[in-house]
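Our next item is chain A:
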Amino acid sequence: MSQLVYLVPLLPLAGFLINGLLRKSLSKQAVSIIGCGVILIAFLISLGLFFQVKANGPIIQTYFNFIDIKGLNIPFSFQVDALSVLFMLIITGVGFLIHVYSTSYMHEESTPHFARYFSFLNLFVFSMLLLVMGGNYLILFLGWEGVGLCSYLLIGYWFKNTDYNYAAKKAFIMNRIGDVGFLLGIFWLVAKLGTLTYGNVFAAAGNLSAVDVTGITILLFIGATGKSAQIPLYTWLPDAMAGPTPVSALIHAATMVTAGVYMIARSNILYSMSAVTENVIAIIGIATVLLAATIAIKQNDIKKVLAYSTVSQLGYMFLGLGVGAYNGAVFHVMTHAFFKALLFLGAGSVIHAMGNEQDIRKMGGLRKYMPVTHITFLLGCLAISGIPPFSGFFSKDEILAAAYAKNPVLWVLGVAGAALTAFYMFRLYATTFLGSFRGTHDQEHHLHESPAAITLPLIALAILSVIGGWIGIPAVMIPDANAFHHFLQPVITTEAIAEMPHATEWLLMVVSVAVAVIAILIALGKFTKRPELNEPQGLGGFLAHKWYIDELYDAVIVNPLNALAGFFKNIIEKSGIDGIVNGVGRFILYSSRQVRLVQSGQVGSYILFMVLAIIVLVLIWINDGYIYTYLSKIF
Partner candidate 1 sequence: MNVIQVLFWILSAMALVSALMVLLSKNPVHSVLWLVAVFFAISGHYILLNAQFIAIVNLIVYAGAIMVLFLFVIMLMNLNKDTEPQKNIWMKLAGAISAGCLLMILVSLIKQAPELQAKTAMMNEGGIGLIANLGKALFNTYVVPFEISSILFLSAMVGAVVIGKKD
Partner candidate 2 sequence: MLLSIDWILFLEKLILIAIVIFASLGIALYTTFAERKVAAALQDRPGPNRAGPFGLFQPFADGLKLIMKEEIIPNTSNKILFILGPFLAMTAALMTSAVIPWSSDVHLFGRVIPLQIADVNIGILYIFAVVSLGVYGIMIGGWASNNKFSLMAALRGASQAISYELAMGLSLIALLMTTGTLQLGEIVKQQMAPGHWWNIVYQPLGFLIFLICAFAECNRTPFDLAEAENELNFGYHQEYSSMKLGFYLFSEYVNMFISSVVMATLYFGGYDVPFLNESLLSPNVAAIVGIIALLIKVVIFIFFFMWVRWTIPRFRYDQLMNLGWKSLVPLALFNMIITGLFILWFGK
């Protein structure tokens, strides 16, 4: 099995090349089969690898020397251990479902664009696989950049729409800002340790000084904030809704945004060495949870709500990373992948049925038109809200417990976030599926349940959302039932959560579930009959405008930069540099016009000058001794 490791990323790459290069000649069927098939095969191989890793431990495959210079050897190698095989399963599994879903969702595109879409999707999966399978930070960085590129390509998939292009550019640039930090972190590592291979880095991590560790981890974390949409670099993610809905699902659930979590979980040895960084991560994580949750409350675009919920859930993951609950964070990645993919695909199904309408105020009562979508969506909502026994409960609970152990304030804020989560999710659910239909008659007539290619992935994801959490049942419920912890044991060696009395733990669970249930009930009661149709005012307006963060960024960063650039362009460039350049030209022109008078074109005068020059040179030559002494007196 371990010989097939390279096939896992290679198959999506092959799919990308085939679909991309032959997009004009392949039929939609062929494209679909190739696009989905390669992912399915990759998934099956990953499954095989999973069992092998489970049985025999990590597989490290080195193929060739990627960079081999004096003092630095970076091999091109894949490291398939518990952490990466988990991510591989999520990526290929959820990715496969999204592919299948896409075959139906994108069916209205013309064939070349359809093929282009699938080739990008395959490339996305390939990059993400490269990211998680890479045996060192450089391969990880390659995948890291690859997903950035693919997000740009996919967000701007409908490139004829200028706004979408802006959204794509925004995502790309935001990512670039984070990548700079990441790259600097890598450089720092190379400078201090001379290696990027995980095993060597972690083995030598003890030699690093406190400043180095803090610096490196903070820089890597900056990269993670960009990729995983944390404060302050999260604003691209909601705008990334410009892409097709399955792309959103892929970005939000399975791939890109979890890259930061993966990277930090992978580097847990480094991060656990720096308390400062952990605190920073925890604070930023909880701040992101609350900020995104509050914004989500007042959003009316179905995908925007889900987008902010993603940001918020990512905040939970980072909270978990910050408080040292690496298992919990990775666990949450997995469960989140299931229910967030489910929610996005469900939203896609709704949008599809509504004829590309995304505003929830124009929906309502869809329950009776789209039963499958409704049920699966409800399950997803319950899962994300942390209601037992759905998957979200277990993962979120683990993080919150760890947060409590670290600092009760974090727990309180986390529970508040959970309440907000439950509230906005059921606001979304109630407004969309309950009550009466508020759309146009035409839309009502058009409403229908989606085809099997859409509903089957929904059902599959719903099942996973329900049962996905059961592999990580906390010890307090059933002792030693936490298979997840056992599995990740070899990778995450630094899990350091203070043991709590069981009573405390039970209490925490009950409180959080109770708060969530109360929030759900409030939301259902409030929005089932009287959905919020008016433009929100006051605090609500503030939230609806996303805390005016985009405007703040515009005012603080973008506009000054524009002004500065304008200043350089109009003043420095025009008057200064152009002035110098043109001045040089003018000076040359003027002086040559003057000097030209010497060049009379008359041979005689030339020869006269030549003879005079010879005379002067000979004089200098004769008297060079005097001239040297004279010049040496002057200088």
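As a working rule, a contact is a pair of C-beta atoms (placed from the backbone, for glycine too) under 8 Å apart; a residue touches a chain by one contact, two chains touch by 3 or more; residues count from 1.
The candidates came about this way: all candidates are chains of the complex that A comes from, given by their letters.
Everything numeric in this text was worked out from a predicted model, so none of it was measured.
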item	value
Single touching candidate for chain A, where 1 or 2 all sit in one complex	1
Residues of chain A that touch candidate 1 when the two form their complex	604-605, 608, 611-612, 614-615, 618-619, 622
